[in-house]
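As you look at this complex, bear in mind that one protein chain is not there, while each of the others sits in place.
Chain nomenclature is as follows: A and B, assigned in order of appearance, with residue numbering initiated at 1 for each chain independently.
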Amino acid sequence: MPAVAETLNTVESLTQSSYKWGFETDIEMDLAPKGLSEDTIRLISARKEEPDWLLAWRLKAYAAWQTMQAPGWGKIGHPPIDFQDVHYYAAPKKKPGPKSLDEVDPELLAVYEKLGIPLKERAMLAGVEVPDGGEADGRDGRPQIAVDAVFDSVSVATTFRSTLAKAGVIFCPISEAVREHPDLVRQYLGSVVPAADNFYAALNSAVFTDGSFVFIPKGVKCPMELSTYFRINAKNTGQFERTLIIAEDGASVSYLEGCTAPMRDENQLHAAVVELVAMDDASIKYSTVQNWYPGDANGKGGIYNFVTKRGACRGARSKISWTQVETGSAITWKYPSCILQGEGSVGEFYSVAVTNNHQQADTGTKMLHIGRNTRSTIVAKTISAGRSDSTYRGLVRVMPKASGARNFTQCDSLLIGDQCGAHTVPYIENRNMTAKTEHEATTSKISEDQLFYCRSRGLSEEDAVGMIVNGFCKDVLKELPMEFAVEAQKLLQVSLEGSVG
Amino acid sequence: MNVVLAGVAAGSAAGFLRRYEAIRDRLPGDPQPRARAAASLERHGLPQRSAEAWKYTDLRRLWEGRFGEADASFDASALLRRVLDRAGLAFDGEEALPRLVFVDGTLSAGLSRLPQGCDCSGFGGIDVDAPVAHPMMALNAMLARDGAVIRVPAGLDACGLLLVTLGTGTVGAHLHHRVVLEEGARLSLLEVASGEGDYLNEGVFAFEVGRGAHVSHVRLQQDAPGALSFSTVRAHLAERSAYDGFNLALGAALARHEVHATLAGPNAIVHVNGAQLLADSQVADLTSVIAHDAPGCNSRQTVKNVLTGRARGVFQGRIVVARVAQKTDGYQMNQALLLSEQAEIDTKPELEIYADDVKCSHGATAGALDEEQLFYMRSRGVPLVEARAILVRAFLDDALALVEDETARAVLDRAVAAWWEGRSA
Partner (left out) sequence: MSAFLSIAGLHASIDDNGTRKPILNGVDLDVPAGEVHAIMGPNGSGKSTLSYVLAGREDYEVTAGTALFKGEDLLAMEPDARAAAGVFLAFQAPVELPGVNNANFLRTAVNAVRRARGEAEMDSMQFLKAARAQARALSMPEDLLKRNVNVGFSGGEKKRNEVLQMALLGPSLAILDETDSGLDIDALRIVAEGVKALRSPSFSALVITHHQRLLDYLVPDRVHVMARGRILRSGGPELAHQLEAQGYAGFLAEAA
């Protein structure tokens, strides 16, 4: 039997692969009534004890959103979303100050355990009061990672805060930043992604509930990786988090986000906004492993993931690097972008997008070269399996003043099986003669020669495909921080489980 | 200058619709497709830049222009002589190629030299299935009243045929050509578009390429600096057939060459190559949609842009590979040389792929002449002007070398050399 046919059989036999993060947690929730109106927004704002300016900003975004239409240009299809059928606020009911893990809601702890968060951090995330210095010791020599966990609408806890504070780094839920650092938030919020930037960004601006805030002051290299786990748990809720990261002159930070959700039959909406600001010589590395529930093998359920991520390289020689491994969600619509304004600033986008079963992904990036000698690199790997459709969509625009600008783009697509689609839609606009843009794209399948070679060396077909796919994605995976890279590799294998070929 | 109508609504096709109303009773052939096209234009108008397919090409000059009827008494022989002379082609005598000459949208029998063997009858009418959703095809279906119908019988090699379209004044010319190659037939079509004035030269080509047939379609678009030039090619390819197209765009204020090719039979081949050499505020757009609907087909595109002044080059290429089209081999390459501060290149190569056993790739590059190469040549004593000329020529060579027909190739080489001389003079 030829390898491909055999593989297809394997595919079918394995299509019932399980989404192992699909557990549901029964936690007492504080839930806003369904539906979106000015009242909902006032309620969210009131719950978060927000200042008047922020409420006004939300209401303005809401007014703009009402005049806007959902964008239709993506290569994705879904029934119209009923925005009135969603809870816009859901928070675990919090009891004040547990003294030990025993006092913590065991369901919440179970969530952290399933998310793979180490015990000590689980305690911190659950808000257990830790004696001074208790957070400083490393875990068996492994690098320390500070974690912010966002559970449905609310950030539940952030770890390692005092260590970070010593370095001058602020890492906290954005709702807290609104209270504690209002001037910073007010200065930067919406400065990269304006409130009415697009349909989903406007929605987010109106109803965002939480997310992470990071501020790295001048000259500070963040002493550890920062990380946020996002988790949608409650039924019929949307998650609208907002992340804001600011790196002042000469500052640097590496930030990771991971996301999971329970398996549910209905589609759930996730519309996040991420804004990054890098000043002179600053550098921000933003890594995502997106593993929202993708829906079942028949395309039932799954998260609709409509995300606006954008970074502004405002300062000279600043650098923003996006790395994403997108394996989850029923629909993914996201284009992490860089506005390369500062002279000599650098933007990077490394992406692996895997779709299987009935998933649809339309993802890519925008690189806007405004300043002189700006440079950008795009490496996008698209893998389609099952009956899925995956599209790379990207824009490279070189403005007239961007002398000496450089872009290199590499897009590769891999099709696994003959019922899926892989598409590449780049837009390249060059208005400066001294700028140089290069774009390369290929579409291919796993060659039978490669498969046969691996199998003749004793690998199972699954392992052979996993190995070849990992090789295909290597240029992107190597950009991930070490611990994430391992997780991402496993995830790739799991995502393709039951559909390899 | 085109007469600009004050206050024309964006995207309005009103001027064209009025003209249709005025002449509809005199138009030949089946009135049905024309009426459908008119209804479509009335409803949708002409596209604006908000339409994805026209994102980079602004049709303002088309909807604001007012294009009129031809002067039937005009003698175009002197104009034709000049155009052929410039192209290095003989006007008469043994050297002269068989040719069809259209002046302002009508066949000029006096200037044409009908070929032997293949059937070149007059206008064949508009297809009943003319896709009126496409604005240019709709304009054409509504207004075309002439065009070539060329049929090459099975097994015949019809060799070279020259097709000249001349525009003058502010005439709006709409030609609808049909080229049918029966099984195993061959044809080498060289098209020269030229003229004098601010006219509109709009044409649709419908190619039907039978099993194992081969057609070469080389275009030299040298329309007048104030002209608008649109050509839309539909090619339907049967098993093992080939459409080998090359478009050299040098003229017109605004030009778009669009190719829709359907690889309907296995192992067919389509080439949509070209070069766009633009200056001043010219805009030229090469757009293609290549549908791989059968297995084992091959599509190739190599397009070069040389842009000076405030010129803008546009390349949009889309390869769509259907599920059945296994073993597809698709390739697109668009390259641009920007020779001035204000030149711009917009590129959108698209792959849409539903079959897993395919080899598809595209590439795009843009940039200035390589400083290091220039310095190397100058350090060997080659003056800057000459060094630039050598590099521009070398840049274009990859694409021009793809033109296999020697006569056509010589015409293009000559046109490119003259264009460059005109620039560096």
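In the analysis below, a residue touches a chain if its C-beta (ideal position, glycine included) is under 8 Å from a C-beta of that chain, and two chains touch if they have at least 3 such contacts.
Model, not experiment: these values are computed from the prediction.
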**Asked** Which residue from B:Ala53, B:Met377 or B:Ala410 sits in contact with the chain not drawn here?
**Response** B:Met377
**Item:** Contacting the left-out chain in the complete assembly, out of A:Glu343, A:Asp412 or A:Glu429
**Value:** A:Glu343
**Request:** For chain B, enumerate the residues touching the unshown chain of the complex.
**Result:** 370-373, 375-384, 386-387, 390-391, 393-395, 397-398
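In this section, only the chains that are shown with their structure count from here on.
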**Asked** In whole angstrom, what separates the CA-based centres of chain A and chain B?
**Response** 45
**Fill in**
Per the touch rule, the chain B residues reaching chain A in their complex are 52, 323, 326, 336, 338-368
**Asked** Touching chain B in the complex: which residues of chain A?
**Response** 4, 73, 400, 413, 415-445, 501
